[in-house]
Each structure stands twice: as C-alpha cells, then as structure tokens.
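Take a look at the structure below.
Shown here: the complex without one of its protein chains, the others still in place.
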Amino acid sequence: MSQENRIKGGLIDREKSFNFTFNGEVLQGYDGDTLASALLANNKHLVGRSFKYHRPRGILTAGSQEPNAIMEIGTGAYKDPNTRATITRLYDGLEANSQNHRGPLKFDFMAINDFLSTFLTAGFYYKTFMWPKSFWERFYEPVIRNSAGLGRISMLEDPDTYDKGFRYCDILIIGAGATGISAALVAAESGAKVILADEDFLMGGRLNTEHNEIDNIKGNEWAKQMIAKLATMKNVTLMSDTTVFGIYDHGIYGAIENRYLEARNNNKPRQVNWRIYAKRAILCTGATERPIAFANNDRPGIMLSGAVRTYVNRFAVAPGKRVSIYTNNDEGWRTAKDLTDKGVNVVAIVDSRDIEPVLPIDAEIFVGTDVVNTKSRMAISAIKLSNGKTIQTDNLAVSGGWNPNLHLTCHHGGSPIWNQYLATFVPGNSKTPAGLFVAGRANGTMDICDAIIEGHKTGLNVSKELGFKDVNLKPASTDSKPYNITARWSVDSGKDRAWVDFQNDVTVKDIILANKEGFNSVEHVKRYTTLGMATDQGKTSSVLGVGIIAENLSKSIDDTGTTVFRPPYSPVAIGAFAGRRRGKEFSPTRFTPTHSWADEQNAIFVEVGMWYRSQWFPKKGETFWRDSVDREVIQTRKSVGICDVTTLGKIDLKGEDVSEFLNKIYVNAFAKLPVGKTRYGLMLREDGMAMDDGTTARLSENHFVMTTTTANAVNVYRHMQFCHQCLWPDLDVHMISVTEQYAQYAVAGPNSRKLLQKVVDPEFNISNEAFPFMGAGEITVCNGIPARLFRISFSGELAYEVAVQTRYGDSFMRALMQAGEEFDVIPYGTEALGVMRIEKGHAAGPELNGQTSAYDLGMGGLVSGKKDFIGYTLGLREDLQKSDRMQMVGFKPVDKNALLNKDHSLAGAHLISLDGSPTTEDDEGWISSSVYSPTLGHYIGLGFIKNGLKRKGEIVKAVDLARDSEVEVKICSPHFFDPEGKRLYV
Amino acid sequence: MIINHPLLGPRDSEEFVYLGSAELINRPDWQNETAPEDFHNYQYIRENIAGENRELWYHEQGDQSWLVVTRNTLTHEISKVELATEVAKKMGRTK
Amino acid sequence: MGYSAFQILKDALSGYKGLKPAWRDAEPKDGGYDIVIIGGGGHGLATAYYLAKKHNITNVAVLEKGWIGSGNVGRNTTIIRSNYLLKGNEPFYELSMQLWENLEQELNYNAMVSQRGIMNLIHTDAQRDAFIRRANSMLFAGAGAEYLNADDVKDRYPFLDMKNARFPIKGALAQPRGGTVRHDAVAWGYARAASDLGVDIIQNCEVTGFSIENDKCVGVKTTKGDIKANRVGSCVAGSSSRVMANAGIKLPIESHVLQAFVTEGLKPVLGNVITFGAGHFYCSQSNKGGLVFGGDIDAYNTYAQRGNLPVVEDVCSGGMAIMPMIGRVRVLRTWGGIMDMSMDGSPFIDKTPIKELFFNGGWCYGGFKATPASGYCYAHLLATDNHHEVANAYRLDRFKYGAMIDEKGVGAQPNLH
Partner (left out) sequence: MSNYNITKKPALGGIKHEFNDVFVAEVTDHSLVMMAMPQKKIDEIAKELNDNQELSIPSMGKSSKSKDNLITLWRLQKNQVMAYFPYENHDAESYISKKLSTKAYYTDQSDAFSMINISGKNAYLALERICPIDLDTNVFVVGSVARTIMEHIGTIIYKNDTDSFILLVMRSFSKSIMHAIEVSIKNTQ
C-alpha cells in the first residue's frame, strides 16, 4: 500500500506527488517531504547498516544529526554517498540506495562482525595484526579498508558546479525558529541590515514540528507570516537551506546554501559557499535531542522522541501503530500527546523519573522505570522494562534530554559549561567568538516562552549596541512549556550492548573498557573508541558519552570535560569549498600580447606560473620537440629570432633617490649608472642568498626601469616596497609595475639590428656606435609609436629588447616578423631561450633556487664591499664563504654522444668523483640545468660542485639513479659558447 | 580575518600578504662592530610572542602599503593597525 | 601483558576482567629524575622510550600539560616519508623510516604503519629536474625513490585529472616506502613501552618554569610542584618559544597553524598518499575510510589551534584540481595544529646555552614522520652528550655560521617553509 503510514495534516503539499526509489523499489511521497519522512510514510524502517557491526538500522532523527539513515543518493557521477535522508528534500525521480552492506540490506554478510563483537571491542586492532610483519600492507590492511568506509563515490568527475559569494550584514541570525524569528523581527525593525539563515528548507524551526500557539495562531502559521513579513523588508536577507558551518576570525561566517533542486533543473551551482561578514551574530540554533543507552537501543523503529513529533506533525507520518515512549524529561510526554492527538496509538510511557504524570495520556504509564532491552533484529517488536514487564510495540520514542546546539560558540576554543538542572552543557563565557550572542534553546533557555523573549531581547540589545534605533515591539506571546529533566545516561545492559554512538558502533562497554586501559580523558576515549567521530559528528553521542565516562569514573561532568567542537557544524562538500576553482579554472590565466598570433603559428604553450608562454613553434614536418627547438636556436644564432619576453617583471622607478635605492637592493653599484645605459643587477635576500636578477636601465635622471624574472616579478616588487616603506621611508622613490603596460620582445641574432632598423623610426640611430651594448633609450617605431629599446642579451648574440605599449603588441609582432622575412627570421619559445642561456652560462631559476649565494653563482666579483645592501652582512658568514661550498660551473660529457639516445638530460643527476660511489657521503654536487646544445652538438649542463671554480678540467661522474644513467662529465667554464662575448658587441 | 586598514577601513585578510615580526623594520647598521651578531638576531631570532604581536602585513591586493598590525596570537584579536612607513619613521628610519 | 590476537581472545572470554591501563598514570617522584622530558607528545614519549631501551636510563619522567598525545602527534595528517633533498636532512629521515618499519614489533603495539607509498606529482619541466635531483638524494641515502612519467601516473591513478588540468601532470616522484601511520597509536605505543620500562608518564602537569642555578638547569617548576632533574629536555614543538622563554632563551622559531581535514568515511578510493605539486594539497585515505588531507599553513603567527577560510578553500580547490571526483565528498572536521616553524624549515636537536637544558623543536610540519628518529637522536644526545651522526646538523646556532638547511630555498621566512 502506498504511503500506508501517512496521516492527516502536516506541512506537505499533497497536490505535488513525487515518485522516488529506495533500493530500486518505486515509492511515492509529497513535495515538502524529506527522503526520511517519505520512507517512513511507506513504512520503510530498515534503511541502513552501522559502520562496524553492520547492525540493521532505522531512522533515528529528523535532522542533520542523523547517524543511521545515511545513504547513497543519485546515480552515476551524481551519486552522493553518506547523505542524510533526514535533511534531503524529496524530489521527483530521487534515487536512494542503502550503503555499507554486502548482499541485500536485509541480509548483510558483514553482519558476522556483530556476532564476533566480543572480540572486536574498542582498540582491538592496536593489539594484533602485527605478525608476520609484511602481512599488514598485503593482507590485514586491505581487508580492514574494504570492510571499513561507508558509502562509495562514483570515481567520476563531479558534474555539478559550485559557487562562492560574499555578503555583508549588521546582524546575522543563525536559526529561524521561534527565537531566531523573534530576534530578526526586532533587529530588522531597528533598521539593521539582517541576514536570517536556517539549515532547513522550511524556515520556522521546531515551530513547524510542535503544537504551539503563538500570538493566538498556530506556531507554524505564525512562523510563515513572520517570515513573509521579513521577506518584504529591504534590509533583510532570508537564506533558507543554508547552514552556517563555522565562525572565523573577526566576524566572518562560513555558510553553505544548498541549491541542488535548482541545480538539477537549470544547470546552476549545486551549492553556494557564502562568506558572510557580520558585525554581530545571534545564535538561535535550538537544541538536539540525545538518546539513552540501554541494551539494544539501536533497533530500527527506535527513534528520538522529538523526531517522532516532527514526523507526526510536520510530515503527517505515523512512525508506528503501537508507539511507546521512554523519557527522562517532560518532552517525552509531549510526544505522547501529539501522537494521541493525531490518533496514533500510544501503548506506554516509561519515565525514568519517579514523578507524577506530566500530561494525562491514555496509555500505560510507568514512572521510575527504565527500558532495559528491546526485541527483534530487523525492527523493534517489544521492549522489556526494569519492572520485568514486556510491552509489544513497533516504535519506541526515546528522549534522553536536549543538548543546546552551541557548537559555533566553541569554534574559537571556548568550552561549554555543565548545567546540572538541564543535565547538559550550555555555552561558556570564555573564548566565545567576539560579536556572537546566543539565545533560546541554544543558550539553554528551554521553555519556548522564555526563548522568544530572549531572542527578542537579544535582537533589541544587539541592534541598539550597533547604534540602530530603539524599537517599540513586543515579543510574541505563547504559553510556557516547562522543561524538567533528571539525567539518565545509561541503563545496565548486562551481557548485551547499549549504543552510545550509533553510526560508529561505540557501546557503553567500549567506553568502560577504554577507561580500564587508562584512556580516561574524553579526548583519549574519543580517539580510542572513535566515539563521536562518525559523519554525524557526535551530535547525538558526544554529551551522552561524557555522561557515561563521568558515571563510570565517578567523576563530576565538569571534571570529565567535553570534546572540542570544530568547524564545520555539519559536513561540507569539498566541491563547495573549492567553488569554481577546479579544472582549467584552478588558477587564473594570463596571456601575453602575442598569444593569438602564436596560436596562429601553432605554438606549443607552457604554463609558467599563471602565464601561458610559447614553448616552441613547430614547423610543418617537425614531429619531435627538439627538431623545433634546435632549429630555433640555430636560426637565431645564424640570423635572427624573436621571443616574447613580456612576462618578465617590469617596474618603473621614479624619484630623486632611485639610484640610491637601487644601491641598497642590488649587490652591485648603481649610483653612477649613466642615462641611456642599462646594467645587470643581482639582488640578494637579507640572508645573503640570491633572490633575483635582471637589468635596470636609466631612461632619464630620475627615471629607471627594472626587469625581474617572470617567476619573481611579484615577490621582487613586494620586497622593494618593503625596503622603501619599512627600511628607507624618506627616499623619494615611486614604483609602478609596468609589466603589463608594455609588450616586450627580444630580437636576437646577428641580423637583429638590421631587422630593427626597418621598424625603428629613422631619426633614432641604433648603430653599434650610437647605441652600444647595454644601451637603453626611448625611441619610436613604425611611424611614431613610442617604444623603449634596450641592447641586452640573454642569448649571447647581438640582441635587443624592444617594448611597445601593449595595445600594439600583437600588431608589432606581426610587423617584426614581416620585416624579418628577408633574414628568415623565426620566432623562438622558452625552450630555445633556455638552451641559449645555458650555452652562455647564465644562471636562471634552477640556479637561483634560493640555496645559492652570489659567490656560489660565480658572481662574487659583482659584490660591492663599499656599501650596505640587502644581504651584505649575512652573506659574509663563514660557512657561506667556505671554499668547499658547491660552486656553479659547466659540465660537458666526456663522450659527446652521451645521452643522445635517451629522452632526458643530465639535470638532476648528482656528481661524484670517478672513484666515488653513489652515497650521501660521496655526493659532491648536482646538475641544475642541462640541455642538448645544437650549437655544440652534445649535451651540456650547469651545476654545482664542491670547490668547482678550482676544479675545471677534472672529470667526475654525473649519476642519475632515478633514470638509471651514469655519465662521465668534465668540469668546465659555464660559458660554453662564445666565452669572450664577442658576439654581443658587433 | 579582517584587517582594519587605517586608510581604507576593514578589508579581508585575503587581500594581504603576511611577512612577520615588525622588528624587521629595525634593520641593524652594517658598520656597527656587532653587525654580524645584530644581523643574525634581526634575521633569525624571534620573540614569537604568545599575546600581542606587532607584525607586518602587505596590502598586495589593495593600496600596496605595508602595515604594522598589532594582533594577539592567542585570540587573533587585532587592537591596532598602523602604516609601516609611519612606524618606521617613528623608529628613526630615514634614508 | 603482551598484546596479541591470542591475548584478545583470552581477554574477551574472561569478560575483559584482566585489562590493565596501557601505561601507568604516574605522579612526580619526590627524589626527582635523572632526566625530565617536557612534553608528552610523540617525540617526548619516543625520547623517553629510547632513553630507557637503548641507554638504560629509566629514571625518567615525561611531563605533559594535558593528556598524552594532545599536541601535534594527535592532530596531523599521519604521513611518513623520507624524501628529502639535503644532506643535513635525508639520512635523519631515512633513519626515522627504518625505525617506523620495525616499530610495531618493537613496541608490541599496532600503530598501523602502512607503507602504501607516497607520490609527489610533477607539473613542469623545472619541477621534474628538481624532483630528479631529490630522487637521487634519496637513492644515494638508500631511501628508495621511483620516477614515474605521465603514463605511469595515469595507469596507477586513472581518476587524476590528466586532460583538463590547469597544470598538467607530467609525472611523479614516488617513494614506495612512504605511507601513513595511525597517529594517536604512536603516542600510546611509545607511552606503553616506555612505561613498561619504568618511565613515569605524568599527565596534567604543565611546566611553568625552570630551576636554574649558576647557568645550570636543576629541575622544572610545574603545576604539580617543583621536580628535580639532573637533566631536562624540552620537546614541546608548537610551544617551544613559550617554554624556552622561561629559561630566557629566544629561538629561531615562529608558531604557525597548519590546518588538516578529514572527510566522511568512504569505501577505498585512494591507495596511497598523493601530493599535488602545483597547488597545496596532499591526501591519503585512512583505514576508516575518511580522506585525510591538508595544504599550506595559515601564513600568520598564531598559538590558536584554528585556522581561517582562505586556506580551507585553497586546500579544497587543490584537491578538486587533481581529483575532481571528490567534489561531492564532504569534509567532516577541520582542525589546526601549532607548528614550530623554524627559520630554514629544518629542526633542532641540540644543547642550549644553559647547562643540562636541552632542546628539541622546530619541526615545522614535518614532525610526525620524524617521531622515531627524533626520539632516538634526542635520547642519544641526552644520554651521551654527543649529537647522533644523522642529527648532527640540527644545531641551534647554525644560522650564525650560515649553515642553513633550507630544503625549499625560501630563506628566513618561516611561513614559506
């Protein structure tokens, strides 16, 4: 029969009927249902298996605290494992499958563990599986891993998208129940900008699940009206289905808005990760009910009493036909009342307290009595009482009392404090996040009447404190509903087990055994038994566990303590935290001015930080990367090549004191750099290690332009700002990054001048005499377009770098290529650039790796001893000056054919002497950069070896065990090609 | 975190880059006799205070100013934010 | 009482009546100790164990301000590896790996040392060269290393994003001997073994000061009173500066928070440990099924064991960038541990300017994997006055001479290590 347990009433839309499946069976439910309520409506009580013992389990709760009803929802790439049925809003076509069982849900083979449970107590695995040693990885661990775990993921890329957002408000109210709504009404009226967020898709909190009269109307109706009113106010933002999962520093709140229904229909983000900046927040998150630990308290059909009320009242579902109640507080009686009001048969009320009946209920009443056991594995059929009676029942509603949802008050290290009257923890006073207030049940104010007043007052006070207007608004009126409780943690379960943590299968016995073994601190118990570490984050088990430890160790609860609550309040999808940052959007992308042009040339691009640069330009017929790169090198050295070097950092420095400033940040002197000249500069960190290098040109008396490496552009700029603002604030220096203002191209090769002369406007004389090596100047090109020209060379050829405003970058590259046609100009990429710089022995990234000093790099000669500069003093430390430090030199294979038939270079190989062996002890250095030199016809390498500068000519071994190669190499000058640099000056 | 920039008001710390102790402003004199020891302490030794710490943050994605932020390392509470330039000048740094 | 399957059977059949505490919960001895170790974390407990086991010094107390294992040994991502580049480090971590390999049998405690392998992904040619250099350092030290090309990586991990990645995966450096260990169990196992050898483990005993006479340390002041000691070893990474300040010692250390994450339990997804080389993300799957992962530190100095959202988001995006199938997996818990971040990213095991006061700290976020060797070498130093050969470089004064051990080459900026 369809929805056999459905009764009258409820906040569901019976006009909208949905089909869904559970383990393949097609079932019906209504809009407004959760998956859990729809399953219960269809009398599906057995919904899952526990983690360790694979016990049959039913729905325990009606909220985000659910430990049992977690399942795989959706199929294929959309499958969501471990999803709580109790908070999953039903939609048409929902597919749910139970998880963590082998074989059908009813006949899980892994349930054998349940029968072995005597041996599988807490921590048993620390004591065995040690022999034989090699069996751990090969046998024990795979078996354990396969039987552990819960749901399965699809292993397919998540097809949904996620987004992020930023919202500001004066007051964030977390929880839209009676308390939160009361706070919101008054805060909104005061003029404050308010965000009201609630984890449920229907705002109203327990007003939707209880019988209350508020301001003389039904509680849920009142909630609906007030929410509607708030929705019309401009200064209010309502965020339903939004969980505030964490409080971060200075009023930053993390919240996840669930939009999966919208996502399904319109291809929108499944969730939005909101960063809410709130001046104040009021936590109105209510409370969560906890169970009582008695023998076999985990059977399907045993639910928390508040959840029973929720299913009956909100979802119009009868949880059973013969319901019994077990409680230690007044609320169990209200459950009985709501059930009988709805015509559901209540057979018994069992109250552990010896009290007068709280409400008149037509059922067997047992006070001062406990439930000591239950019957039937797949679904409860009877309970056994401490007075010896057995009662036939198909649903047991348990209430062990309510724990305030104070988790967020602890996110900054605060500890809750014990309240013996409420038999639970309430928010503590120390280390509560600044700006956070708590009201209502979350604050231990259990009576709804008091909670509404507290919400109202808190809203009012917080608004006033922020300077908003006083509001003359009365709190809503409702009847008092007192809450009386006497703690009952556990009932002696004899030989049977009594569950504390349902999902992780932690029983009272496990806790007692852990205590016996000296695990007495709550944290030790938690870690040893896994109590509270399941997907429900201990929401129903943590406080219960503390109560049981205290009882067992005869300690006060205060002395026992509580575990720390950490974000997130409820689990958050990794995708939601990542937002849009995945795939190609993991990082922003930077394109150079020649990108589209290069794309037309079929360039191969390479990621360099965020940039895409052209790596090489394959020509027709070139199938192997080296074909292209070798050609680019040879052609550049023979005639002329062009490379886009826009990505190099460029910083304009202006001011009266720039030269003095440069003197302080470069090892070499800059004070006397003439206008129209550029100079190589090496920058150190304060610890004396090389940080970056580049050139700086003086364009006019007070105007310099510096280049940095691509990789360090941002760091160098930041470092220079530090040096200026923090160390030498009175220097007149103004820095502006012009990296992106100019498209800059290296034009290199013997014909580079001839090529440039075709585009540089004729009034600028760039002959060798007029514009010598290391010249710099402002010129115009292509009929009046301003440009900067630098005669510098990384390739070792006659070369220039020419910069034009980026808007002309694309066009200028095309012009250069056209002008160069007569010289067979070629574009070259970063690979050829790298080959040529290694042929010339220029240090780059692999050499400037932060572990090398100016001396190590063979640039000790540059270091000025006559001035202070960053890195000077610490660079003089004795270990850095030792002659046996590893120094940069060149390496040539003794056998020129070495590595030619391999697909790798010498880079990364370590260096040992010919009679050395590949051990740490004999290790003398390593090869940092290595390429095949088409100019020389063999591999070459730059690297560091002990005392290298004095060992030129010596033969050593370059050993690469990782790639199984060993090559004899000769230590040489790093300047492999044109060591005198004659080609630069022509 | 939110840093209340003295010129721009509250800004998310994601706009900033952290460096370390504000003592890094106090760069020693290279010509002091004790320069090697001074620079060693300056560069490597830290008070590492559990409590109010004066530290340098750079507003990289903002106005590019260096700030001296007084922040409690136990609670993260920020009690003061100053422009590093002004702090540096007060500490006697000039050219 | 030895632990074994047989013993479990016996215990179970007797209703667990004979169960005993895993370690003695001791109170301070009036007569004091030969050696007092401050800090009942992994390193402190390991030190005490090796003092007793290797050097027969058993009149030892370990003082813990909270419960043992409450520091970083209980709040890390459980990875072990010996894949270091520099000579100052690699032999030390390799010794640690060898000690891990025999730990459980030695301690008679299953800490689930799982040599499932660790893989560092390579995304650029320059990174490959650097990793090859590192692989060779490892191979020279006998630690084992394997270079995998892109196809090898794809074969092993078909779920990695090989086609749409912003930073394509070009290969990997693997250390097959790397893996994970059940972190809490390391503290418990050492505690139990040390306690059995006579070491006093004293919980809820916070050290508030040192008794120093004529530049010589003669004991500690604690919340449980003064405790005399012939020799004191601090071993409180995360709180090093605070504790050593009581002796007037300033350190080349800053405290930073490293966040870690665990997801809901899943059936096996990830066989070994993966590290993303172009973002900040490393991940393994615990035997319980949760993905355990982490990334960068939170950049600012802090003693608060919690971090902030930017790093949470960065780390998760790193995960999505290489394993886009984890998008729907939910983060269950995030937490933060306080790291001693040293000025070159490498630790200290050394004497201090005060006689009989020793220091162990500065582990940055590499402390967990170092636990056995740290204990071993610290015990060696405390017992013999000599630095163990593999820990010889871990001197407190190395910066004075310029003998930095800077694996990353980022200089004296602790938050970048």
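The letters A, B and C name the chains in turn, as written, and every chain counts its residues from 1.
One rule holds for everything that comes next: contacts are C-beta pairs under 8 Å (C-beta built on N, C-alpha and C of every residue); 3 or more make two chains touch, one makes a residue touch a chain.
Please read these numbers as outputs of a predicted model, since none were measured by experiment.
Although one chain is not drawn, the whole complex shows that of A:660, A:810, A:954 or A:968 it is A:810 that touches it. Although one chain is not drawn, the whole complex shows that of A:315, A:742, A:823 or A:976 it is A:742 that touches it. Here one chain is not drawn; of A:91, A:168, A:625 or A:680, the residue touching it is A:168.
Contact with the chain not shown here comes from a single listed residue; of A:216, A:623, A:783 or A:901, that residue is A:783.
Contact with the chain that does not appear here is found for just one residue of B:14, B:38, B:52 or B:82, B:14. Contact with the chain not shown here comes from a single listed residue; of A:758, A:867 or A:938, that residue is A:758.
Although one chain is not displayed, its contacts with chain A can still be listed: residues 161, 163-168, 193, 268-269, 272, 275, 277, 580-581, 585, 587-592, 611, 652, 654-656, 702, 732, 734, 736-742, 758-762, 781-783, 785-786, 804-812, 814-815, 818-819. By the touch criterion stated above, the residues of chain B touching the omitted chain are 7-9, 11-12, 14-15, 60-65, 83.
Going forward, only the chains that are shown with their structure count from here on.
Between the Cα centres of chain A and chain C there is a gap of 22 Å. Averaged Cα coordinates give chain A a centre that lies 28 Å from the centre of chain B. Put simply, the C-alpha centre of chain B and that of chain C have 30 angstrom between them.
Under the contact definition stated at the top, the residues of chain A that touch 2 or more other chains are 248-249, 252, 275, 412, 686-687, 874, 877. Among the residues of chain B, those in touch with two or more other chains are 1, 17, 19, 36, 40, 43, 75-76. Note for the complex: chain C touches chain A at residues 3-5, 7-9, 12, 16, 19-23, 25, 66-67, 69-70, 74, 87, 90-91, 102, 104-105, 108-116, 123-126, 128-137, 139-141, 145-147, 159, 161, 164-168, 173, 179, 182, 184-185, 188-189, 203, 263-269, 279, 285, 287-289, 304-306, 308-309, 312-313, 315-321, 324-335, 400-404, 406, 408-412. Interface residues of chain B, counted against chain A in their complex, comprise 1-2, 10, 12, 17, 19, 24-25, 27-28, 30-31, 35-36, 39-40, 42-43, 56, 58, 60, 64-66, 75-78, 83-85, 88-89, 93-95. Looking at the complex, you find that chain A touches chain C at residues 51, 79-82, 118-119, 121, 124-131, 133, 136-137, 141, 144-146, 148-158, 160, 162, 164, 246, 248-249, 252, 254, 273, 275, 411-413, 513, 516-521, 523-524, 527-528, 530, 533-535, 537, 566-568, 571-575, 577-579, 581-587, 589, 606-607, 685-689, 691, 845-846, 849-851, 874, 877-880, 907-910, 918-920, 922-923, 926-930, 959-963.
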